[in-house]
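Not every chain is included here, but those present sit where they belong.
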Amino acid sequence: MNKLLYGAAYYDEYMPYERLEEDIKMMKTAGINVVRIAESTWSTHEPQDGIFDFSSVKRVLDAMEEAGIDVIIGTPTYAIPTWLAKAYPDIMVTDRTGRRLYGARQIMDITNSAYRYYAERIIRKLMEETSHKKCVIGYQLDNETKHYGTSSENVQQAFVKYIRTKFEDDINAFNHEFGLDYWSNRINAWEDFPDVRGTINGSLGCEFEKFQRGLVEEFITWQAGIVNEYKREDQFITHNFDYEWRNQSFGVQPNLDHFKAAKALTISGCDIYHPTQDFLTGKEIAFGGDLIRSTKKNNYFILETQAQGFPGWVPYEGQLRLQAFSHLASGADSVMYWHWHSIHNSFETYWKGLLSHDFKENDTYLEAVTIGREFAALSDHLIHLKKSNAVAIMVSNEALSALNWFKIEAGAREITGRNYNDIVRWIYDALYEMNVECDFISADDKNLSPYQMIVIPALYAIDRGVLERLNQYVENGGCLVATFKTAFANENVKVWSEEQPGILNQCMGVTYNQFTFPIDVGLKGDAFPVSEEERKAELFMELLKPQGAEVISSYDHYNWGKYAAVTSNFYGKGWAVYIGCKTSTAYLKELFAKVLKETGIWSPDQEINFPVIIRKGTNTKRKKVIYYLNYSREDQKVCYFHKNGQELFTNIEVKEGDVLTIKPWNLCIIEEN
Amino acid sequence: MNKLLYGAAYYDEYMPYERLEEDIKMMKTAGINVVRIAESTWSTHEPQDGIFDFSSVKRVLDAMEEAGIDVIIGTPTYAIPTWLAKAYPDIMVTDRTGRRLYGARQIMDITNSAYRYYAERIIRKLMEETSHKKCVIGYQLDNETKHYGTSSENVQQAFVKYIRTKFEDDINAFNHEFGLDYWSNRINAWEDFPDVRGTINGSLGCEFEKFQRGLVEEFITWQAGIVNEYKREDQFITHNFDYEWRNQSFGVQPNLDHFKAAKALTISGCDIYHPTQDFLTGKEIAFGGDLIRSTKKNNYFILETQAQGFPGWVPYEGQLRLQAFSHLASGADSVMYWHWHSIHNSFETYWKGLLSHDFKENDTYLEAVTIGREFAALSDHLIHLKKSNAVAIMVSNEALSALNWFKIEAGAREITGRNYNDIVRWIYDALYEMNVECDFISADDKNLSPYQMIVIPALYAIDRGVLERLNQYVENGGCLVATFKTAFANENVKVWSEEQPGILNQCMGVTYNQFTFPIDVGLKGDAFPVSEEERKAELFMELLKPQGAEVISSYDHYNWGKYAAVTSNFYGKGWAVYIGCKTSTAYLKELFAKVLKETGIWSPDQEINFPVIIRKGTNTKRKKVIYYLNYSREDQKVCYFHKNGQELFTNIEVKEGDVLTIKPWNLCIIEEN
């Protein structure tokens, strides 16, 4: 791609009346240069077994090609036709609740062979119909694919075989490693393996979830193989990844390893949905973008994001534009809406598109017209933005799974439901507010040297090799920051029988073997300028005993006062910081400031703070581009500290030391000279 | 009937020891002149298949006839015998949760042919045993009949046939109208129709619920047909309708269309249960009464209401009497308690009757003695009260269903669970507090001309014909008030692709195509004397753009200030008011006051407000009867504005301009001369 893509999902099939010509006219007005089609409408394209009808696809392709609008084709496999469910009832997924009834999308069994047979056939037919079209620039495989909890008989049998392979058929090793003697759960013959859905063994439960995630990776790779047989070289393969969903995109996806699944793609893609109005912060846009950019260490597509979205998300004036450029500021090469129009029936009637149900112009659409014009004008300056971040956050699906089985607050008086992603976002959001951009790395990533600083939030269950690599990273001069609940168990969720934090106590210079919930426990000892209220231990506290580490804060409490809370340790050429409890964001930012300053990462950008967010990178002209984004309803004035350059919307020159005024829900983009 | 009925449900079968003579004595003391029997005890009357034993019915009939107490016979079909469930397991209803276990009442499948066979036989036998008895004045069909979620195979097959008929076998029209292309839900052959219980398509879901409501109407009509073969001409057929249940009678019944089902009856009946003590307001009594009176535009029976009720409902001194007369004030011709005595076992042990478990006199029973005496004395003045209301509220089961599928707050940060009936009651309660009496009309009602003003709360999904009729109603001089969420979708819950509010924008002179949730949004522009706090948009707000309408209030908000909230429009000879958001009751009452004054409905009664409630009508002597009801624990003084008349309890003359003092939880009834 050599231009920024601006687009929307388009469903000719859903239209209440003939709209194609009129829609294309309105799209052109809005600068829309790409649509995504076909992913949801298998039942329209194959109305009966073996009878195909791609007429709606063809007519849209023809019209778009004529209008000069590109098309991304989605394989229509995430929602199956009624006839298929009727003919093969066991295509519907069997999960913990039993066999699901037909109705929603994404409730079939992706491992079912009948499903695979029909999915392959429709993909091949669709490829034959579309791959030769000039306007077709690429393919999206399925959509937001997950395992849907599949636990059917064939999946369970495959799991047993997977376990036998993993343990080289040594059943005693398996029982020992997974602790199955406990509560008489020992499996003394492979054929005694019980239905995994009933297990209370966290090691077995987590392993099954990992196996299920593997099924998704295999499925995406399988689809990529089919598409690759047909697609032209200039056509890409992408996938629409999504995130842990909390009525918005929130954190690391529990049901799929993005890093592994992205290997089958030529370019990563995702959808990001987030609050707006008074709650628009840019955090989810940045978080999701940084994460998905990291999967292939390259630019990515926003394949879906909200236009009007939920009723509560109708954007204030300026917000739709601010959001669009926020995506580019993270390295996106496209912004595409879910969806063009608002749907008149069924399920997502209140997940509104760029157009409302009346297809008339509205404030949101009118703002898109501005965005489209600006995207076209600035495409060469903003496309393919490359980043080179000093800081990385290491994330892990395995840690996430394990902290769902062993909840942080299990047994606490008050359960707030906070889990792995709350810890990840606590770390990420603090860095974001400080204008410290970061990459994400998988725990599998062996090359840590590009980063001056690595943060590992709650890396609860991980294999010894990763922890030894992190020790080595510090020894070699890296700065490592780890939080509580890190390195507690091995990759089989068997708690280390060595001192905590397992293996990592070497670089951290601290150990503990007791922990509790903080009730009115303060943090004392540091010199951070935060209030009494912000100086509290929260959620969980490990009772740290320094073994050489320096104490930054210890607990301020009647009984726990002798234990450290946050420690710092020089190890080899590097530095390791351990945070034994959750703290306020204010405290965490002060701690990060200390670390960033001492590691030399601190820059004038960190003097500026949320709601002004600075994001930067290098464009295809090898020039540095700096975004100043104002996530507030007030004017913001900030001093410009970078090299002289030009503001891209206004073409006004900006000099180092100038004061920039950024309007409410607005932005400046400066390209250095 | 030529006398007010005062009575209770009576179950000789439940008595711990022989009580009949003693009970009749206590009933006579309390002025009880009717009992309702037999509806719950099929297993007693048919202990085994084909073996009948009506001895308890006969002995009660004989005793009542001798005592001069009338009897209403209930057909005992809403609770089935153990032997029947055992012999025909599929008689138990299959709903979304699967096949229900025997135990509770009202969990059989009313469409099951075995059930129908046995139900018909027991009805016929009971009719043979009872219809010739003089004391039997009428029949109640079944009890609080609903569809119980029935989704058995035969129901689903019938539903497919119903859809085929509705769409004249045009499967494409069906798919298009219901939007089934979405998420691959297309049904391309009728035999592919999936189990409806799994659907996520709101149109299909709502249509199935409508179909299920039709099953109930058919069932009641079928029972009426059987009873009609036996009953004497002077015997009535009624049914005990109930309401949306929220630990009290609350709103429009979701599972049955009262207007349609009432056609099979000679007189409508219902049960009304409501809070008492400090929470007694009379609202549910008036609401339920107005609604059920409207079904046949005639007087109705209160077949059940609470005596002591739940432990929290034990009435304060005076309340039982106030409640009884409140029912008459709405047009009821009977007040009957659930139940005579308190039940010693099983499920409703704490739903207490007039007598407690010890059968002794208690404060509640003693108050009933007073009521019974007054009913007898005033029967000729109070029976058959006729109303002629200027205001009507239009209600719709279809709108209710649709707003359950598309919840008002879906996607909001805080979910309060408010639904269709909250909007209906917001409207009704404001009018009630202002002493504006109203009728209810079905959306099917073609004759709107009797009313000067019609209010349509959240008439979300309705066919074009109704909306055009409402436009016509305004054009002809009517006053129409509509709330947000009105006329958004057609009768198939397909959102209008025209401007909102669909079709009705013609008379309203206003359109919108965006909406959001109000967070700290005020209402500005009107001159209503309400506080800042009462001047807030609540729950949902449509961003109105006047097309000729005058703005009464617009939104007071940083970003939404340019949009109207409440508008007023002259159209033809009439007037149309649109309320684009929920408001405080205080604001709504001011708005209604404005409308009522300008339409000439305003009278001195509206100068008086809750807790003094005025209800009126014309009695059989063609005289106007005016109730003044005091729902408070203080004396209330109000000025009497009607024609000179006589207070019926005291026989004191009352002149226009006199001050009436109404005691706590008490009332006056004035019959104009």
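In order of appearance the chains are A and B, and numbering begins at 1 in each one.
Note that a contact is a pair of C-beta atoms (placed from the backbone, for glycine too) under 8 Å apart; a residue touches a chain by one contact, two chains touch by 3 or more.
Just so it is clear, the structure is predicted and the values come from calculations on it, not from any experiment.
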item	value
Homo-oligomer size of the whole complex, from 2 visible chains	3
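The definition used in the following text is that only the chains that are shown with their structure count from here on.
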item	value
Centre distance in Å when chain A and chain B are each reduced to the mean of their C-alpha atoms	50
Residues on chain B engaged by chain A in the complex (per definition of touch)	176, 178-189, 191-195, 197-203, 406, 410-413, 489, 492-500, 513-517, 519, 540, 543, 558-559
Chain B contact footprint on chain A (complex, rising order)	11, 13-14, 16-17, 40-44, 47-48, 76, 79-83, 85-86, 100-105, 247, 277-278, 308-314, 316-317, 342-351, 356-360, 362-364, 633
